[in-house]
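Can you keep this structure in mind? I'll have questions shortly.
Of the protein chains in this complex, one is absent; all others appear in place.
We just call them A, B and C in the order they show up, numbering each chain from 1.
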Amino acid sequence: MTAPLGAGLIGAGWMGAFHGESLARRVPGARLAMVADPAPGAAARLAGPAGGRATTDPAELIADPEVEAVVIAAPARFHADLVVAAAAAGKAVFCEKPMALTLADADRAIAAAERAAVPLQAGFNRRFDASFAAAREAVASGRVGTPQLLRSLTRDPAVPGGFDPARVPPWTIYLETLIHDFDTLRYLNPRAEAVSVYAVADALTRPDWKDRGLLDTSVVTIRFDNGAMATAEASFHAVYGYDIRGEVFGSAGMVTAGDVRRDTMTCYGEAGAASATWRRNVDLFRDAYVAELAEFTACVREKRTPPVTGQDARAALAIALAAIRSVQAGAPVRMADIETAPAAAR
Amino acid sequence: MTAPLGAGLIGAGWMGAFHGESLARRVPGARLAMVADPAPGAAARLAGPAGGRATTDPAELIADPEVEAVVIAAPARFHADLVVAAAAAGKAVFCEKPMALTLADADRAIAAAERAAVPLQAGFNRRFDASFAAAREAVASGRVGTPQLLRSLTRDPAVPGGFDPARVPPWTIYLETLIHDFDTLRYLNPRAEAVSVYAVADALTRPDWKDRGLLDTSVVTIRFDNGAMATAEASFHAVYGYDIRGEVFGSAGMVTAGDVRRDTMTCYGEAGAASATWRRNVDLFRDAYVAELAEFTACVREKRTPPVTGQDARAALAIALAAIRSVQAGAPVRMADIETAPAAAR
Amino acid sequence: MTAPLGAGLIGAGWMGAFHGESLARRVPGARLAMVADPAPGAAARLAGPAGGRATTDPAELIADPEVEAVVIAAPARFHADLVVAAAAAGKAVFCEKPMALTLADADRAIAAAERAAVPLQAGFNRRFDASFAAAREAVASGRVGTPQLLRSLTRDPAVPGGFDPARVPPWTIYLETLIHDFDTLRYLNPRAEAVSVYAVADALTRPDWKDRGLLDTSVVTIRFDNGAMATAEASFHAVYGYDIRGEVFGSAGMVTAGDVRRDTMTCYGEAGAASATWRRNVDLFRDAYVAELAEFTACVREKRTPPVTGQDARAALAIALAAIRSVQAGAPVRMADIETAPAAAR
Partner (left out) sequence: MTAPLGAGLIGAGWMGAFHGESLARRVPGARLAMVADPAPGAAARLAGPAGGRATTDPAELIADPEVEAVVIAAPARFHADLVVAAAAAGKAVFCEKPMALTLADADRAIAAAERAAVPLQAGFNRRFDASFAAAREAVASGRVGTPQLLRSLTRDPAVPGGFDPARVPPWTIYLETLIHDFDTLRYLNPRAEAVSVYAVADALTRPDWKDRGLLDTSVVTIRFDNGAMATAEASFHAVYGYDIRGEVFGSAGMVTAGDVRRDTMTCYGEAGAASATWRRNVDLFRDAYVAELAEFTACVREKRTPPVTGQDARAALAIALAAIRSVQAGAPVRMADIETAPAAAR
């Protein structure tokens, strides 16, 4: 019987809290050894019931010998440095999306993991959702032929981080939200890469936020090097629920995944038929969040390469940066031009 | 170019009116030559716009040389005599369900059509619904194997004939409504016949009508001679719409047909997902009602045997009579015992 | 009893044939008085069974005193001139899409109808589909709030006119196919107009046709003056069926319409659950095709303005022309720039 993997969690916000509970109870072969969060008491509240230790200093967690793997759920602006530090300390790394906010930082993170020869997994949970995984399997097995038209959308009942523009960074819709869709489109269009990106965006729900840089609605068109055309779409104000869907149309068929209807209960009355909808990502993606950490744990223990790599994180980031550039320019942007460009202003 | 078939319609109630308009405009190869209805003016209102003639006397219609085929949509108690008279006059006959109210009358009607060698088609429209026909095709082609469990249900938003127990005959739920389901079960279980029937029934919506013989809810269990077990179910008070569904479970799979949702529009709001439902049989079965008359017309013109025969009408009636007997007896009834039984009291 | 409207049909191809049969049998208050088609015998084959006359000369049809209304289903390049001629002759006009291929021609057609004070209806049949009409009603009644994200797609099992690039004009995907989606987006976003258009397109199924100008796949992004962002999408090679769907996301909810599943029959076997799909537009839109002519007939007889106007035809055409321009330029195009532009090369 192998001892469970000692996991250290950095960040005890809502995502960190869920990951912490997963490591403590839901992920086979893992244990929550330590939690780091700057907020007083936050780490202890999470680590305590699991028998783990707490700190306010991520560096202490990274250095701790009981911590074999680091799970990063801190704010995005710290991600790249934390990956570099954890990798440098020889720890396996799971990093929430976005792994970095610039390509240079993404490259630094990837290089650090390669140099240290530690596993590095990016937190694109949708790849672990049963329906999206089945869609990918349908594509990979050739059932839909060569992908030609793709769609991925995210509609959030509320802006991530709450509706406080002072706390929500500009370009959040691309760097935090649509980055999931960019990864999903790559996942559903295997072996293809983006060639050009065109994005339109606005603050439709809260026009007053537009001046403060907070866009809440966007449509992005992406061309891939296998000819496929993809659309990614996001809104931060879906009053009807948490709506995540994907679609791949190809030369031999189509596959769809996702439904905002929450369960199989339908109620029929004088007003017609009614079904309930998903309201929170932790409800819709509960199993996927656990599965990505279970796979990460298994990869570390079995010395396998994680299925979502640092390169995947970089590729989705590059599309997000191209979308930002496209909105700024009001024109399509070639991915080749993103590689050499200076970082978007934050 | 053959001249269109001259059709005579007996009965200008709502079903007759729809059939009349179909014969006038929707059915290829037919024309509405004449309408008979005892209500003053009813026949003329229907026949006039189509260039047909009107009468209050069915016998006159049956005798008219322009009338080549008779469509019977009069009240059920007149059906058998009208079939006999029309057949005796050498006219092709389409008769709404139930073709008769006793087996003796059904036999008389069948014998008259055979003697005159005229086509006789029974008005089981569900066989002409695209989804039910596709289900039958799935069964007939072997896709679901040998049928083992079947279900057919009818839920009406309102009792046929309006909620006036003085005008609704007793046992209407079996003779007018569930007779559709009994035919559907035979249609979906080809080459099998009913062996025994058990029915429970009540007046749940209007308990005061129970004493007056008007049952509004029933569940019927039928065993077939191929071993299959079937359930037929009806209610006269579906507040959510007009709900018609069928299901066949067999040794190699299952097929389902029917959905109370009316179209593909779904509206999502704070309360969840909502769809509209069917409200009237003429909306749900519009195409099926037209198709059954089109098939009848084609059969007459091409001298083919209609696909829903007098024997089909008799077989469904026999199950209805067995269900009535079962309710009266509070026990299962063998079909064999129905054949020799006196008619149910009306 | 008013006499039925005498309708003259120009064009006896498959769409014309369907319209001709509708005028002859399915549309209340109309009759097929005459058919014009240059192909020898085509007009007679269609008009004969309906008791109508035939000609190879549209001008003869337009001039005929029995023809009160002209239904134009000729090839698109003749549409505008035929509208002008019919209007000049004082005839009501129903014109299949596209009503014109240039804005100047569209303006000529509109002006001719206005000058003659005759009704002019454009053939956007999806507005008459029950599900799309219900979606529009949901939007118009405010159930989804202000539209913010829209989608309309057309996936055809085969390129219109057959896969002969010699016979399919360039830009067909915009002028013949996506023009439906452009109209649908306007229909589902009432009182808003397009502001800018960005289109990507390719010949993915038949790359060899790209040089011959036949594009088979396209994604179009449209911004509207109420802030809404819309996507229109088309393919000429959907092996799984005829797939037409629409979606409106707004500040108060979402509405969806369309489903490629053909009926409610589902078959479950060892391989899972299976449903049949729509294969032909005349099957999916049969009722809508009839309904648009019924509404046109009613408008003519009741002297009402048709619900789909020449201005609607012009607005959808303008978006199509902008999409063509965008593909040529590889950049977004402002609608304002289309108004003064020379026509796209054909």
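We take it that a residue touches a chain if its C-beta (ideal position, glycine included) is under 8 Å from a C-beta of that chain, and two chains touch if they have at least 3 such contacts.
All figures in this text were calculated on a predicted structure; none of them were measured in a lab.
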item: Residue among B:A88, B:A130, B:V200 or B:A298 touching the omitted chain; value: B:V200
item: Option touching the unshown chain, where A:M34, A:L61, A:A92 or A:A138 are the choices; value: A:A138
item: Contact partner of the left-out chain, one of A:A111, A:A130, A:V282 or A:A329; value: A:A130
item: Options A:A104, A:A252 or A:A329, residue touching the unrepresented chain; value: A:A252
item: Touching residues on subunit A - with respect to the absent chain; value: 1, 25-26, 28, 48-49, 130-132, 134-135, 138, 143-144, 252-259, 262-270, 276
item: Missing-partner contacts on subunit B, residue numbers; value: 145-146, 148-149, 155, 198, 200, 202, 204-205, 217-219, 221, 223, 227-229, 231, 233, 235, 237-240, 243, 249, 251-254, 330-332
item: Touch residues of subunit C, complete complex, unshown partner; value: 239-241, 243, 260-261, 268-277
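In the analysis below, only the chains that are shown with their structure count from here on.
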item: Superposition of subunit A upon subunit C: rotation angle, C-alpha, nearest 5 degrees; value: 180
item: Rounded Å distance between subunit A and subunit B, as computed from the means of their C-alpha atoms; value: 57
item: Residues within subunit A bordering two or more other chains; value: 239-240, 243
